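Every protein chain except one is present and positioned as in the full complex.
Note that the chains take the letters A and B in the order they are written out, and that residue 1 is the start of every chain.
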Amino acid sequence: MNMEEMIDKYFRPGRLPHIWCPGCGNGIVTGCIVKAVAKLDLPKDNVAVVSGIGCSSRASGYLDFNTVHSAHGRALPVATGVKLADPNLNVIVVTGDGDATAIGGNHLIHAARRNIDMTVVLYNNNIYGMTGGQYSPLTPEHSKAATAPYGTIERSFDIAELVKAAGATFVARATTFHAPMLADLIAQGIEHKGFSLIEAVTACPISFGRQNKMGGPADMIKWQRDHALPLAAFEKLSEEQKAGKFPIGVLYKAEGVKEYTEAYDELIAAAQGGK
Amino acid sequence: MLKIHIERCKGCGICVAFCPKKVLAVNEIEKVEIVNEQDCIKCGQCETRCPDYAIFVEK
Partner (left out) sequence: MSKILLLQGNQAVVEGAIAAGVKFFGGYPITPSTEVAESLAEKLPKVGGKFIQMEDEIASMGAIIGASLTGKKVMTATSGPGFSLKQELIGYACMAEIPLVIVNVQRVGPSTGQPTSPSQGDIMQARWGTHGDHWLIALTPASVPECFDLTLRAYALSEKYRVPVILLMDEVIGHMREKIELPDNYDEIPQAERKLPTCPPEEFKAYATDESLVPAMPPFGSGYRWHVTGLVHDETGFPKGTPAATLAATNRQHDKLYNNLDDIVEVENYEMDDAEYAIVAFGGAARAAYEAVDMARAKGMKVGLVRPITIWPFAEKQMKALAGKVKHIMVHELNYGQYVLEVERAVAGKVPVTLFAKYDNEPASPAEVFAKMEEAFK
């Protein structure tokens, strides 16, 4: 299936063009989700996409699956309910950096801790885009934002390290420059039985790029190209050389950790056996 | 060859910037335009990074 056929198949008819600004990377990331679903040939009826609130969370409305555009920060609890109530569904969570790591931060660590089988695609554009460019927990330190006119003095999360520490069993990162890799990582995340998170580094030219003089959409994608390194290459760098760079690819994968809904089936069997 | 869904294009210029053969341009109404199709090598850079699913390479 070529890309045009994928878009025709997995996007709801008549919903394009989408609402995202010119040059916004969210469309690239959403295209990668579609490529991953196509690669795995998942039946559309068996896929549930749950999003929160924010620019990226509007993706759910375009996709021809069982979709929920939930409340700000709450995609993961809703997704947890969907998955636990019907483990046959492939659950993909679409969320942004503010949605997932600020207002929804508590849910993120607990979903990771449970190792519940779902794939979180975290669109990291380093900013609250929809509300006009306020800083998020993933805004790099010293970056400017509508609520940080002097540059933010807050350190940002390394979200991959955070969810790994919380118990996620598949953690990966790619950028919109590396779109084919991103699609492949999302597919790996979906195939992985357990909680997976793929951080998709994506450009917000209007609300982040402008304030931080990063140039136009293409310049921001070139920035991704120039600052991302495959994990193996990144690890070979000295601490000095690592500054400003970030690793991409599969960053962490744990095997043999019990998945939550499987553990729940065992609990039910035990409870019923003990009747 | 190249197929454009003009109604989806927002004129961001990403495809133009990544095209290695200068096949594309953004015109005065901020839409992508094919200016040099004979040079297209079907590398797919435009399709891969178009955020709007507005350009496809037909192989």
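In the analysis below, a residue touches a chain if its C-beta (ideal position, glycine included) is under 8 Å from a C-beta of that chain, and two chains touch if they have at least 3 such contacts.
Please read all numbers here as calculations on a predicted model, not as lab measurements.
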Chains shown that the absent chain touches, full complex: A
Omitted-chain contact residue, chosen from A:C21, A:A79 or A:I248: A:A79
Contact residue for the chain not shown (choose from A:M3, A:I28, A:A48 or A:V163): A:A48
Sole contact to the chain not displayed, among A:M6, A:L89 or A:A102: A:L89
Hidden partner chain, touching residue among A:D64, A:E191, A:D219 or A:E262: A:D64
Contact set of subunit A toward the excluded chain (per top definition): 12, 15, 44-46, 48, 50, 60-61, 64-71, 74, 76-86, 88-89, 106-107, 110, 264, 267-268, 270-272, 275
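Methods note: only the chains that are shown with their structure count from here on.
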Geometric centre distance via CA averages, subunit B-subunit A, whole Å: 27
In the complex with subunit A, residue positions of subunit B that touch it: 3, 5, 7-8, 10-14, 16-18, 30, 47-54, 56, 58-59
Interface residues, subunit A side, partner subunit B - complex: 2-4, 7, 11, 16-18, 20-28, 31, 176-177, 179-180, 205, 216-219, 221-222
